[in-house]
Structures are given as structure tokens and as C-alpha cells.
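Have a look at the structure below, then the notes.
Missing here is one protein chain; the remaining ones are kept as they sit in the complex.
Order of writing sets the labels: A, B and C. Residues in every chain begin at 1.
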Amino acid sequence: MEITTTSFKHCDMLVLKGRIDSSTAPQFEQAVKAITDQSRFKIVMDISGVDFMSSAGLRVLVNTQKTCKRYNRGEVVLAKIPANIQSALELSGFIPLFKVFDDQIAAVGNF
Amino acid sequence: MEITTTSFKHCDMLVLKGRIDSSTAPQFEQAVKAITDQSRFKIVMDISGVDFMSSAGLRVLVNTQKTCKRYNRGEVVLAKIPANIQSALELSGFIPLFKVFDDQIAAVGNF
Amino acid sequence: MATMVVSGRYDNLVKIGDFVRQAAQDAGLDSFSVYQVETAVDEACTNIIEYAYGKEGAGDIECTCQATPSQFVVILRDWGKPFNPRKIHPPNLKAPLKKRQAHGLGLHFIRQWMDEVDFQFTGETGNVLTMVKRKEKTG
Partner (left out) sequence: MATMVVSGRYDNLVKIGDFVRQAAQDAGLDSFSVYQVETAVDEACTNIIEYAYGKEGAGDIECTCQATPSQFVVILRDWGKPFNPRKIHPPNLKAPLKKRQAHGLGLHFIRQWMDEVDFQFTGETGNVLTMVKRKEKTG
């Protein structure tokens, strides 16, 4: 998988591409940690380029959301969810846990 | 010309398209006023779709910048400047007056 | 019928995924069904590495795909510890964020996205997980 991180004034954005499974999820977790370690907890994840996400990836999503929402200090929002991953999020009951935006700019502009 | 306005948490964005001359500049001015009338002074102008801008359009740009920067309450930033209009901005000495971003998201994320 | 054997390591998941996706596509499954099968296989293999073998590189995973006109079957075999899947309860999908378990989704995906799921644990032949995806009736 490929991860690009961009830092904005009020939030950080991760653009994720490729396959997130048990082998690559640690890389995803690292990229998130690099942001939260700076005490930045407003994160946009653009997952439009993710073609596969197993529960290992979903775990990172929900754990990051827990970290970010703690003390009301931030939030993870998702941008551009592919259909298959939308189904996985639904089956996991994760839809209510994340705000979803149609594009990066709406997601970034929400912070 | 066509103008689309999008409102974000910390800023508003105008996406301008077409020809800005003495005939259409008032429309541009109106769109800006609709934002500043709400006491919102952080404005992104995406001018990538503008194919012609006369001094009438440049006038709106600089007047809006004056309004927005007053009392340090905000700023106009530009996104995606076409080459011809870049030359017009240079000839007008306007380049130092505006921050410029390569894309909408960097401009919105800067506020 | 096609079979692939890989060492139980997470970086082999992509190989098994490619293998199963290709077989499922060739069998004529629609693209979402293919995604569901790939997910179920990925989850099951992850569990084999994590729980049956307890670590990476401790044993092999054998993956066999079989297509019939009406269904697509994947059989996964390992030679690790057996377990009792009946004891594993579905995750609570309604819990508030703070109480939400990050674990426990893998078996849920397998059970929900495959039409039949059968675990067999017999000492000699290893542990066998058979998963069936029925084809959509077209017409």
C-alpha cells in the first residue's frame, strides 16, 4: 500500500492506496501515529484508492477514531469511500462512527 | 462568467470560470459581497477556469483583499492561476499581495 | 480445481488474495462476490497465522479453489492448533465508540459474507475450513 500525508492548518490528511491487510496495516498504523504523536487529532482519510481492506485495516480505523475523539480533541473523517469498502464498513457497524465526505476538500474544509 | 461558492468551516471558496471584464466584474463583486456581508473574510478564489481577466477583475481582487485583511480578520488567497492571468497579476504588481496555492485543497487547508 | 500452498506469513496474504480473486473471477462470480470471498479468505488466513500457528512462519497454509456451475468453494488447510468456533460470539456492532471492540470482525466477515462455513479439526489431516459462495442466479 501507499500512504501520502499532507498537513493543513487545522487537520492532516492521509491518502491511502492499495491493499490494507494484516501485512500492511502496521504501516497504516505508523502513518497515523506519526500524526497523533504531534498531538494532532483531526484527520482526513481519503480511501478512494484502497482496493482491499480487511478487518486489520478496519481495526486501525476504529482505534484511531477512539484516540482522536478522546477529550473531544479531534476526529477521523473519511473521504471518497469505494463501494466494496462501504459494504465492509456497513457489515462492521462502523458507518455511524465516521463522518463521510464526497471529496477531500469538503473533508478538509470541515475542520 | 460562472461563479460557484462553497462554504467551509474556516473559509469560503469561489470557483470562477469564464471571462471577467467590465461587464461581468459586478457579478464577481456581488459574489464576494455575499460572503463578506456574513462577516466572513477568509476567501479562496480558484481562478483556474478564468480565461480572461481585465483590470476590472483585478480591481475586485485587490479591493476584496483590502476588505478582508482589514483588522487582520482574514485574507484572500488564490488557487490555480492560469499562465496568462499570472502575467496580468505580475504586470499589475499584485503578486506580493496574494498567497498562491497549487490546488483548492491546499488553499482551503491553509485557513 | 487449483491449489496453492504458502508459508503462513502476512506478506503472503496478497498472493493468496490474488490467487483466490482470479479463481473466483474465472468461476464467474460478480465483482462484489469476488470481493467478499477474497475478504473471507484473507481473514481466515490471518487467523491461521495469528491463532492456529501463533506466529508468522510457523507452518503452511494450503488453499484450494473449486468451481461448480452453482457455487464457488474455497478450502483452507493448516496444521496448527484446533479451536472451537462455536465459542466465538458475534461482535457487538451497536456499542458506542468507547466500548467498541477493535477485534472480532474477522469471523463475522467470514460468516456473513460466505453462504456456508464449515470448520473440521482432525489431528491427521490438519484443520480444514470449507467456505462456499453460491453464484447469483442469472435469469
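In this text, contacts are C-beta pairs under 8 Å (C-beta built on N, C-alpha and C of every residue); 3 or more make two chains touch, one makes a residue touch a chain.
Values in this document were obtained by computation on a predicted structure and should not be read as measured data.
Taking the complete complex into account, the chain left out of view touches B.
Among B:4, B:38 or B:84, the one in contact with the hidden chain is B:84. Check B:6, B:36 or B:92 against the missing chain and you find that the one touching it is B:92.
The set of chain B residues touching the chain not shown comprises 19, 21-23, 52, 54-56, 58-59, 62-63, 65-66, 69, 83-84, 87-88, 91-93, 97.
What we mean here is this: only the chains that are shown with their structure count from here on.
Annotation: 54 Å between the Cα-based centres of chain B and chain C. Centroids of chain A and chain C (each the mean of its C-alpha atoms) stand 25 Å apart. Averaged Cα coordinates give chain A a centre that lies 32 Å from the centre of chain B.
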